[in-house]
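Would you mind keeping the following structure in view while I ask a few things?
All protein chains but one are shown in place.
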Amino acid sequence: MNRNHLREGSITVFIHLLLILLTLFMLLPFIWMLSTSFKLPQDVFGFPPTLFSKDSTLIHYKFLIEEQNLLLIVWNTFFVAFTSTALSLFFTSLGGFGFAKYNFPGKEPLFAFLLATMVVPFAVTMVPSFILMRYFKWVNTFWALIVPGAANAFGIFFMRQYIASINNELLDAARIDGATEFAIYRRIILPIITPALTSLGLIFFMASWNNYLWPLIILKTPAKFTIPLAIASFGGAVGLTNYPGQMAMSVISIIPLLIIFLLFQRRFVEGVMAGAVKT
Amino acid sequence: MESIERTTTRPPKTFARRKQAVLRQARRSRWAYVFISPFYILFTIFGLGPLLFSIYLSLTEWKGVGPLEFAGLENYARLVQDTVFWQSMRNGVILFFLYVPIMLLLALVLAVILNSGRVRGYRIFRTIVFMPFITNMVAAGFAFRILFTQQYGLINIGLGWLGLPAVPWLESVWGARVSLSVLIIWAWLGYNMVIMMAGLETIPRELTEAALVDGATPRQAFFHITIPLMKPVILFTAVTSTIGSFGLFAEVASLTQGGPINATITPLIRIYDVAFGGLRFGYASALAYTYFAIIFLLTIMQVRFARERD
Partner (left out) sequence: MNPQKLWKLLLLLLLAFSLSLAACDGGTEDAQLETPEEAVDEEVAEEEEAAEEEEVAEEASPESDEAVTDAQAKPSGSLLIWVQQANQDVFEQTVLDDFLAEYPDIQIEWVNYPPDEVASQLQVAIQGGAGAPDLAVTENRFIPRLIELGGLVDLTEQLQPYVDDLNPAAVEFGSKEGRHYSFPWDVGPVVTFYRRDLFEAAGLPTEPAEVEELISTWDKFLDACIQIKEETNANCLALNKANNYGDPYFNMLWQQGLDWVNEEGQIVVDSPQHVATLEKLGEFWEAEVVSDQLEWTDGWYAELNAGLDDASVSPVATVTIGAWMGNFLKTWIAPDQGGNWAVVHMPAWEEGGARSANQGGSAFIIPELSSNKEAAWAFAEFMVGREDNHLEIFQYSDYFPALESTYDAPLFSEPDPYFGDQVTRQVFVDAAQNIPNVGIYVPENSTITAALQTAVQKVGLGEASAEAALQEAAETARLETGLD
């Protein structure tokens, strides 16, 4: 018994040690990002390293606002993320509703086809999609970031799962009252699936906010840049690399998502879990 | 209409009702087509169209402007000898072995610990571990770059304090691969942990508790009960991580730029370089299709492998 207790004790110590170490590992890059963003360029690699030096400064944030069009870049990113999320939520919930609550010829093969499209990696469509965007004259416009992915297969699948659990009697009652099918979607389905919309919306928003490769291919002028592009194009010119400015931009890119994440953490995690486990 | 109904043997009322119901359902199902149509329209234009065009493109030589020159299977013959492309595929495999086992084991152990309910403040911990998942990888990559800098990077200074020599993290083949793996583990540990936690909730707690009562050690319970039951979840995370390690882009672009000597270049970066750096859209398409085929086969093999071990 005593020995058991001892073992229990040492396990508990081990577990807590592991968790503390991991917490440090997880936080270190964030802390260093923040600390670097307040340093003067010559102090970034100062020795010994300091967390917050006496010369801490906000000049890099000021520089971002005054010289780097920060507000415009944040707006671009937000506009694209918000619009594409809204459009995606509409199309995916509508599609999920269609698959969950109707029987129609060809339903099974159509759904199988939808699932199959999910295995196509971006690498395969990257080049021809760019050519198509050029053909549409959508290069360097936000259209190319918003429209092509607006009816996401994963989203429809996710919504179908959720909507299938809604009781059919509710829908039939509405039909007897003479509601159109779209009104049923609008009046009954949408209010019920709000939690699912939130989960999925958060994931869509995050994906768009952080997307790098496709915007890199599409957006050409700095006035159209989204935040990840702005971080990547930072400094780099012959001269001292402006690490603090770059890190300041990074901090700004993370804060909005972090706030949203902390506010909606449960929904966020649910979205991730549901997406993974049900596949 | 009515006269026909009357001649049937079935009770007329039921039939009429049923027919009406069928008609109504047919009318309703027309709406279903409308509801699901956006996906199929968008996919036809932005998915299927490009995919098919890309097959044709892979049989041509095209710089993105001017005429397409038909080249037959030349591009595919060429890629067989493309050492950089195969290096990039190899890098995907190497990266997989470098980080996937560690990451998944760590994620599973953490999930078990958090699920056991013995840790106070586990919500805070979960939040912290999950935070990198919402961070964009360009920012994270550059932050790690600063941390891993050879001279006066924080990591090497830390090693110095422990009396260890500085490591050329981004200046050597294996250093760069390890740095990249650390970044990926940092970014994806929380995600995998959350999925494992969801999986654990489907395992009845009594199972492990009963085993412990019967005298099994926690370690035995973990390896003989938890892991076998979690197999589908582990498989899912392994498959996603495999696909993920071949398709890395932002992480590599910001942390190592694919170097040194192409040690961290990934297939996706190779395809991007060939298309948008080297102006060879036809060849890039051939690479992309080959890459797709290989990834597809790898995934199937992984699933098979997991099944056979049952």
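Structural remarks
All chains are identified by letter, namely A and B, in their written order; residue positions are counted from 1 within each chain.
By definition in this document, a residue touches a chain if its C-beta (ideal position, glycine included) is under 8 Å from a C-beta of that chain, and two chains touch if they have at least 3 such contacts.
Predicted, not measured: the structure shown is a model, and the values here were computed from it.
Check B:173, B:235 or B:306 against the missing chain and you find that the one touching it is B:173.
For the options A:62, A:220 or A:266, the residue in contact with the chain missing from this view is A:220. Only one residue from A:25, A:63, A:122 or A:143 touches the chain missing from this view: A:143.
Looking at subunit B, the residues touching the absent chain are 34, 38, 41-42, 45, 61, 63-66, 78, 81-84, 150-151, 168, 170-173, 176, 257, 259-262, 273-274, 276-280, 283. Against the chain not displayed here, subunit A makes contact via residues 44-45, 47, 83, 86-87, 90-91, 94, 130, 133-137, 139-143, 146-147, 180, 182-183, 186-187, 217-222, 224, 233, 235-241.
Following the convention adopted for this analysis, only the chains that are shown with their structure count from here on.
Annotation: 15 Å between the Cα-based centres of subunit A and subunit B. Within the complex formed with subunit A, the subunit B residues making contact are 25, 28-36, 38-43, 45-47, 49-51, 53-54, 57, 64, 109-110, 113, 118-119, 125-140, 142-144, 146-147, 149, 151-154, 157, 186, 189-191, 194-195, 197-199, 202, 218, 233, 236-237, 240, 243, 247, 249-250, 253-254, 267-268, 271-272, 275-276, 281, 284-285, 288-289, 291-292, 295-296, 299. Taken in their complex, subunit A has these residues touching subunit B: 11-12, 15-16, 18-19, 22-23, 25-30, 32-33, 36, 44-49, 91, 94-95, 97-99, 101-105, 107, 110, 114, 117, 119-132, 147-151, 153, 156, 181-182, 185, 206, 209-210, 212-213, 217, 227-228, 231-232, 243, 246-247, 249-250, 253-254, 257-258, 261-262, 265, 268-269, 272-273, 276-277, 279.
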